[in-house]
Structures are given as C-alpha cells and as structure tokens.
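Apart from one protein chain that is not included, each protein chain of the complex appears where it belongs.
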Amino acid sequence: MSGLLLAVWLLPFAGALAIWALGPQLRRGAGWIGSATVLLAFVLTLVQWGAATASGGAHRALVTWIPGFTLGLLLDPLSLLWSLIITGVGGLILVYSIGYMWSDRAIARFFAYMNFFVFAMLTLVLSDNLVGLLVGWGLVGLASYFLIGFWFDRPSAVEAARKAFVINVVGDVGIMFAVFALYKATGSITFAGIFSQRDALSGGLLFMICGALFVGCAAKSAQVPLQTWLPDAMEGPTPVSALIHAATMVTAGVYLIARFAPLWNASPPARELVGVVGAVTALLGAILGIAQWDIKRILAYSTMSQIGYMIMGVGIGAYQAGVLHFFTHAFFKAGLFLTAGLLIHELHDEQDVRKMGGLSRRMPFAFYAMLAGTLAIIGFPGFSGYFSKDAVVYAMLEHGQPALYAVGALTAAITAYYMFRMLFLTFFGPYRGELEDAELGILPDRRAHRDEHMPPVHPAELTRPAVPVHGHAPAWLMNLPVAILALFAVIAGYVAIGGATSPWWRFFGGLFGAAPAVAASTVAFSESLSTLLVSALVAIGIIVAFVRYGSPAAQLASVERIRAESLGRPAIFAHAFYFDDAIDALVVRPARSVGTFIARFVDPHVLDGGVRDVAWGAGALGVIFRALQTGLVRSYALTILVGTACFIAYFALIGSAR
Amino acid sequence: MIPWWAIALIKAAVILFVVVTTFAYSMLFERKIMAWMQLRPGPNRVGPWGMMQPAADAAKMMFKEDLTPETADPLIYRLAPFISLVCAMGTFAIIPFSESSAGIWGMGNVNAGILVIFALTSIGVYGISLAGWSSGSKFPLLGSVRSTAQMISYELALTMSVIGVLILAGTTSLVGIVHAQRGLWYIAPQLVGFIIFIIASVAETNRAPFDLVEAESELVGGFHTEYSGLRFGLFFIAEYLNMITVACIATLLFLGGWNPLFGLSIVPGIVWFIVKAGLFIFMYIWLRTTLPRLRYDRLMNFGWKFLLPVATLNLMVTAAVVAVTAG
Amino acid sequence: MSLFYLLAVILIASAIFTITQKSPVYSVVGLLVNFLALAALYFTLNAEFLGVIQIVIYSGAILMLFVFVIALLSSGVGPFRAGPNRLPRIAAPALLTTLVAFGFLIFGIAQRPFGPLPPHRPTSFLGNVGDPNVFGSVGDFGVALFTVQLLPFEVTAFILMVAVIGVVLIAGDAVPQPTLGRHRPQKRAAEREPILKAPAP
Partner (left out) sequence: MSVDVTNYIALSAVMFFIGVAGVIVRRNPLIVLMAIELMFNAANLALVAFARVWVNNAGHIFVFLVVTVAAAEAAIGLAIVVAVFRRAENVDVDEVAGLHG
C-alpha cells in the first residue's frame, strides 16, 4: 500500500517532467498527459481509502534525513480529503483546461506548471512532518507565481504574480518561525512527535507558535490584512483561478489549522484571534464583492469571503464544519470559475459584467451551471453550501461567539445579494457587449497604463509553430467538467445530513480531538431556528438583488443603472478599503526610505569610510613590519619554528605543573 | 601444529606459482587467439601446439644481456621493475578464489578488500613512472608522464564505477560482495558501471586500445624502451598479472564471483571463477585485435569529460535508488 | 611489539633519507617507504580505512604528483641548479631551536605517560576480519563522516575546489594578452625581464 502512496505523490511530478521534457512536441498532448496523470493519482488515492481511514492512517517513511529525522508521507482522513479534492477537482479542471487553452501558444508550459502545482500541493498535504510541509508550502507559492504570471507579456500579470509571491513569502516567514519554535520546544519535526510532546508548550509560547502559523495561513489563504494579492491573482488563466486561487491552494491555511488542531485546541486566545480575523475577512470580502464589475474579481472576493468562513470555522474549533465548507466550496467555486471561463471564452476575453447581459438564451448550459453554483455558494436550502455554511455559522453560537455569529449571518445575506447581482447582470437583461464604454460608464483602467515596457514574448514560444487559432475544442471537453462540478455543487453537502452523527463527522473520527469552547456556550436558539434565520437573511439578499437588477423593470433600465453605479462608485470600493495603500504607506515607503538612508549615508560614510580607515591602518602597520620581510622562505620558517617552540614549551611546562 | 606464518608462506608460494603459470599461458593464449583472429597459425614450433613456447620465452629473457644506459639513474632504474612486480603480485593475496577463501583458496578475507586492491594498484604506477624517469632518455620519459596522467585519470572513473557495486552490496569485503550476488549478479543492475569498469580497466592496465604508454609507433616502447633481459621480463609479467587481477576483480564485483550459473552448484566454485575470469581475459584480447589505438588528447578528454561524468551519474542514480527503496 | 619497533625504525630512517637526498626522486622513494610503513602502523592502530587512504591518496596521488612534476621539470634542462646560499648561517640556530623544541616536547610527553593501549577487538594484520562496523572500519568511518562530521566534509570539498581553481590559474596556460594577440612571440631566456628580482646583496 505504501508504494501506492508514493505513486500518488510522484505521478503528477512525473507528468510535469514528461511535459517539460517533451513540451514542444506534445502541445495539446501535454494536456492529456497532465490530466491522465492527475486523474490516475485520484484513482490511486481512492484505492487507499480503507488504509487512510484505518487507525493512524497510511504512512510511508521516505528517507532518513539526519538520524532521528525521518521524512515520510502520511495519508489520514484529513490528507485523504485534501488529496482527493486536489487530484479529483484538479483533474477535472485540467481536462477543462485542454479546451480552454486550446489555441494558446504555450499550452505545454501551462500544463507543466499545473502538474507541478498539483505535485507541490500533494507534497504539502501528504507530508508527515514540518519539513515536507514547509517545502510544499513554498513550492505551491512558486507554482502560483508561475501561473499568475503565465501570460508574462502582460505587465499587470507580472506585477500580480510578484505581489502574490512577496505576500506569500511574508507568510512563509511566519511558518518558518513556527517550525523552528516547534522543533526547539518539542525536539521533533513529525506531526505525531509534536502532538505527543504538546504538554511541553506553555500558554504564551503556544500562542506565539499558533500566531506564527496563522501568519502563514493568512498570507496563503488571503485573510485580512494579507488578502490584497488574491483579486490581482485573477490575471492568470481562468482554470488557474479555479484550481489554485479557489479550490486548493488558498485553502492550505484551513488545512494547516485543521492539521495542527491539537495545538489549536490548547490555545483559546489563538482560536479567538483566528475566528475574528476569519469573520472580518468574510464580511470584508462580501462587501467588496458588491461593487466589482469584473466577473473574476467578483468571484475572487467571494472566495476570500468563503475562506473567511472556513477559517472562522476551523479557527474557533469547529473543524468538521470548517473543513466541510472547504469540501463543498471546492466544487461550487471551481464550478463557478469554470463557468465564468465559459463566458469569457465565448465573449472573446471579455470579463466585464457590464458588457455582458442576456446570455441565458445564448448559453443555457452555462446559465444552469452558474445557477447551481450560485445557489450553492449562498447556502440556498438543499444545495451544498447550505449545509456547510449553516454548520459553520451555528458553531459560532456553540463556541460562545454571538458577535461572530451575527457577522456570519450578515455576510450570508450580502453574499446572496452580490452573487445574484452577478447572475442577473450576466444572464438577464439586454446584451450590452456592443455598447460603447462611455455609455456604460467604464473608465479607462489605470492599471493598463502602469507599465509601458512590455516584456517580450519568449523567443522559444514565438518560433514554435503556433497552434491554429481558429480550431475549436470539442464542446464536451469544457462542458463535462463543469457539469460534474455543478452536480457535486448540488449534492456534496448531503454527506453532512444528520449533524454530528453524519458520515462526514464519523469520517474524521477523533482526528481533531475535542476543542473546549472559547467562552461559555451562548446558544440562544436551536439549530433549526438558526437555519431559518440565515435562510431568511439569504432570501432578503436575493430579493434585494432581484429588485435592483432582476425585475423586468430593472432589466429594462439596466444600462442607465450600470452607468450611474459605475460613475458613482465610492472610492473606498475602488481602492478595496485602502489596504494596498495602507501597506504601501506603512511598509513599502518606510522600507524604501530606510534603504535610501543606507545608500546615501551609511554606505559611503560608515562602511566605505571604515574600510578606508582600516586600509590606512593596515598600510601604517605594513610600514613597520616590512622590516621583517626578508624574502627568504627559510627565515620565515625559522620564525614559525621559534613561535612553535614557545608554544610547545608553554604547554609542556603547564602540563608538568599539574 | 604448524605455525600460522608457515601456512601463509606455503599458501603464498602455491598461489604465486599458479599465478605465474597462469601468466605464462595467458600470454600464449593471447598469441594464439590473436593469430586465429588474423588467420595465422600462431606459435606452433616449441612443443605440441606451441605449448612449450612460454618456457622458451622465459629462457630467452633470462639469458639476454641486461643493459643499463649510461644516462640512467642506476638505483632507481633497477628498482622500478620490482615495484611493478611486487604490487602486481600483492593483489593476489586478498583475491578470494572460492567460497572457503580464508582457507585454502586465498590468503585472507580482508574487511576493506577492494580498497586494498586499489591501494596496491595505485602503488604500481610508481614502477612505470620511475622506470620512465630513470631511463634518462626521451621516449621513456614521455611514456612515464603519459602513464602517470592516464592512470590517475582513469583510476577515478574506475573507482566511481566500483562504488555503485559497493553501495548495492553494502560492504567492501570481496567475499561479502560475492555473497551479496547470490541472487542477482551486479552486471544486471550495474550494467553502466560494468561498461565503465571495462573501459577504465583497459586504460588502467595500459592495454590496447589505450596503450599510449608503450605505443610502439610513437614512443618505440614507452617506459620500457631501455629495458631488456630479465628486467623487461618483470615488467611484462607485471602487465599480464595486472590484466589477470582486473579480470578477477570484474568477476568478483560484477559477474558473481564463484556463484554458479544455472544453479550448477555441482561444479566447484573455483571452476566457475576461472571460467568467468577467462572470458574476461578473452574479451581483453579481442579488444586488442579489434580496435585501433586512440590519440592521447582524445583519451584524456574521454576519461575526464565523458567517462567520469557518466560514472558519477551512475553512482548518483544508484545511491538514489538504494536510498528510496531502502525506506 | 617488535612490529612497532621495526616500523618505527623504518619510519625514522626513511624520513632522514627523504630530507638528506640530493635528488628529489630519491626523496620521493624515501617518502614512499615512509608512507607505506605509516600505513602499516595505522593498521596496527585499528585505523583500517585510514591505512588504505594513506596508500591510495598520499602515496598514489599526492606523491605521484611530485614524480610527475619532477619528470616535467627535469626533462631536457638537466639537473636542478641551485643559486648561492643566501642564508648560510641558518643551520646553527635552526638546529638549536629544533632541538630545544624537540626536548620540550619529549619532556612534556614524558611528564604524562599515556600507558598501554586499552584492549580492543583482536585484529589481524589488515584490520578486523569480516566485521564491517567495528572501530576504524569503512562503515564506522563513513557513518561518522556523513552524519556528525558532515560540515567539515563539505568544507573539504570546497577547499579542494578552490585548490583546483588555484592550480589552474597558477600553472595553467597564461592568459593571452589582448594587446599582444594570441600568439605572442616567446622571448629568449636571456631577454626575459627579471621577474623575480634578486635581492640586494
């Protein structure tokens, strides 16, 4: 069995290597290799279901790094779930990508990166120790950097990739600090070893370690205040957004917290902190989602918001609920992104919802898929999000956080509003694609002119025979994955029917341990009542959206409304609550002025001056000692010998004195 | 009770006798095979099928005048052949010829056996280079400089190719390595290593096509140009003994030593050993009759820029595979 | 016991032979004998791997380099020429200091005698037969080298690399001077500038 585990881990990497080696020859074949290896890994993971859910999970020691430091792979329910999502949803997205990237020049490079990402992500979740986790953590960041900047001839893509990478490195530093502290405190690098030594961690230290871990989570999972990279990351191809920036990588923070559940259980202050940050992120993302026009940005903010829910869940101690939201979110968010990809593809790279409209007649399949995803994400009763989001929100009450509960419920309403706003704007009303920009109030994008120097297309890709642009992928290639994901977006939540006695709860067994409530339970009303309340809020959100964008009257007046809204959008939305500007003012500019100070003053006067003085001193000494330099090797040797003799005499006399 | 040193002395004498006889007949073997490959009869005058030819050669060598050039450094000139011969013979002390190697078929089962063989081989270079230097003439000097560079260069590749086997076997004892090959001979997993070993060992023993050290068309006779008579004979013996040593090492490391083929354990192990080593020696002769000599710079380029990297790669792959499968 | 004294005599004799010979080749032969005897001494001290290393690396590679250089330097130009002795009175103070230092060293050693070697596993002449992981064997040495002592080992690799680069720079072909072109005409020995300035008399 353990060989299978190794195969799961290495198959995507083998695919990446094969594509990398044969890329130019393969072209679209690269897509098939990539999808096949990942789907095969999915099947092999599924085969190991029994071993993983058995006590202790499937384990394979790989290599003894230094004696006492054995690195290995671990497949327990948690990593099984993540591996299945990574390879399963990932495989579907890869199949979809064959169609999406059909006429891209660099299709082979794309699939090499994607497979590399899957490998990196598997490294992260399958590792049984901190070192592997850290390596995986870094590698997914790298893969994400490659893929965001995939179209590196667009300055905005390059800048977005750089931004994502830099912010992720901030998180990596946090994780690294936590890793060192954990090793220092427990003397072990494997999870099992650390958890068995948990008592060695005192309250303050534990809080610091959890905090450092959470810095990493916040950067990778786009939590406030490190969330600014995620909307910009939508510069990458849409399948990338679906796989990395919605379904898998950004949920690594959720995985990390769930993985370190025993530590988290022991530190209520850390849980409270994480819960608050998750709630703030959820609310903020939802509010920002209201005012976006770019379809992928709307989805990006919704991702941020939904991850806020997950973090809130696992942070407060409701691991099953938080992870369940990850599970359902993977399906509906990937489905939403892929559907958005269908629209973008159909409209020739148009991403602005203002220039869409009325597409339900033109693309009924996309409409139904989008509808399924939307209903799932807002938590419409009967759809998957309903089960997971309600569980998360209700868990706030159980853990004695009524304020967080209120935020969660409010966010659910806002989510319903902005998701339906997007749905109405894209699929209803008149088609606005032929209208002038000014008519819709679209201002020239300031980012498009930020950098005049376009980096050239890589010569190797120019000389490569271009794939014929006019060929079209077979429709099923893109529709089939969307259909499967839409299906799961509807039904994925059913595993959790029955609450704590459902298959979902039993699947994890005692993996997470018991999380004592942060504060006394303040359950004000029963779970069904809470569900009713949230559903009512969601309904209000839908109704408001319908009134503003969906009713026949609103549809008729949509162009005027959009124009007014575009021009009247408050600056606070345009700047996404000024987080970028705040980071700029608080971090970037001070750092730059310190650098300038060092370059202008410290470097020439202190460092160079010091070196000059030392050089002068050495010259002065040289004048004195030059007399000793006779140029005769043997006289030098004799000098050394006299010195040695003195040493020997000293030690011989000391030794005899004892 | 016979004292241990007497047993060792008797065993050494027997082994040396056998080895020197083997040398004599492997020379005949070579001449005959070369002749057949070139469609000539070969030596056939002395004794039936020329079987007494080695004795005749030996007699000739012994009675030939032993010359020492005036420009030569007399002491080192006389010392050099003995260094060569002693090192060549010394290796046989630790080559196990069969299972009961510490008993009747060899001198001792040394823990670091393969390393000791390499040590002795590396001392053997002195014979050639000192001979070339002390002759006081140009061709031998060139030959000796060539041999030094060539043997040090190819010793790296040779050692690298052998380390793959050592990693698989997990021991440096020759007996241990043969025991580790009971199931699978290392020629299969270490095919690349074996090929590198063949090439490097041909260069290491100064045999064609790598016999630049004594290339008669360029350097007359290389390092032994000035030697004659018995001293020349000593070099000659040393060269053949080195060839036999390499054949034995190849047999031990790659061809399973005395492990029987097809499970024919009814045939004694030493017979298998001799058959395998004989095949290896035959291959040597075959190479000599088939391939032309390389140019010297090409030889060095090949050794450093191709053979050594490939051997290193082989070593890394082997180590990686062992590390992964061991876990 | 007797083996040690035999080897000790060989070591001292060959060392004296090495430093007293006129011709470097004789010195090399003396040093070779010295190294081989030292390797044998290592074997008696259970340092099996080091004994082999002593022969392979010291005798087989380092000393071979000396032979190589001697063969290169003395080819075609006759024997080594020595200049005037510029430090004629060095022998007396050198000998004095050496003797003083040696006396102190022996005095120090004699002050704290170490006693006999602690008993250890019985060994044959060539290390411990058939037991791969005893003290001083290849296995023992390798494990120490690649775990506890890994950093010094890596540093060693670095030192060797630096040495290789240095040797190529010092003794390799001269870098062609751009102003003089690739094939700069060789000056005859008499016309060469005195690169090594003779010290003032």
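Just so it is clear, A, B and C label the chains in written order, and each chain counts residues from 1 on its own.
One rule holds for everything that comes next: a contact is a pair of C-beta atoms (placed from the backbone, for glycine too) under 8 Å apart; a residue touches a chain by one contact, two chains touch by 3 or more.
In this text, all values refer to a predicted model and were calculated from it rather than measured experimentally.
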| item | value |
| --- | --- |
| Chains shown that the absent chain touches, full complex | A, C |
| Chain C residues touching the omitted chain (full complex) | 1-4, 8, 11-12, 15-16, 18-19, 21, 24, 27-28, 31, 34-35, 38, 41-42, 45-47, 49-50, 53-54, 57-58, 61-63, 65-66, 69-70, 72-73, 77, 80-87, 90-91, 94-95, 98, 101-102, 105-106, 109-110, 113-120, 135-136, 140-141, 144-145, 149, 152-153, 156, 159-160, 162-164, 166-167, 170-171, 189, 192, 195-199 |
| Hidden partner interface residues of chain A, rising order | 625-634, 637-638, 641 |
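Note that in this section only the chains that are shown with their structure count from here on.
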| item | value |
| --- | --- |
| Chain-level touch network, classified as line, ring, star, complete or other | complete |
| Result of counting contacting C-beta pairs for B-C and A-C, higher pair | B-C |
| Centre-to-centre distance between chain C and chain A (centres being mean Cα positions), rounded to whole Å | 59 |
| Between chain C and chain B, distance of the C-alpha-averaged centres to the nearest whole Å | 28 |
| Chain C, residues touching no fewer than two other chains | none |
| Sites on chain B touched by chain C in the complex | 73, 75-76, 79, 94, 102, 108-112, 115-116, 118-120, 122-123, 125-126, 129-130, 132-134, 138, 141, 144-145, 148-149, 152, 155, 170-173, 175-176 |
| In the complex, chain A residues that touch chain B | 60-64, 72 |
| Chain B to chain A touching residues, read off their complex | 323-324, 327 |
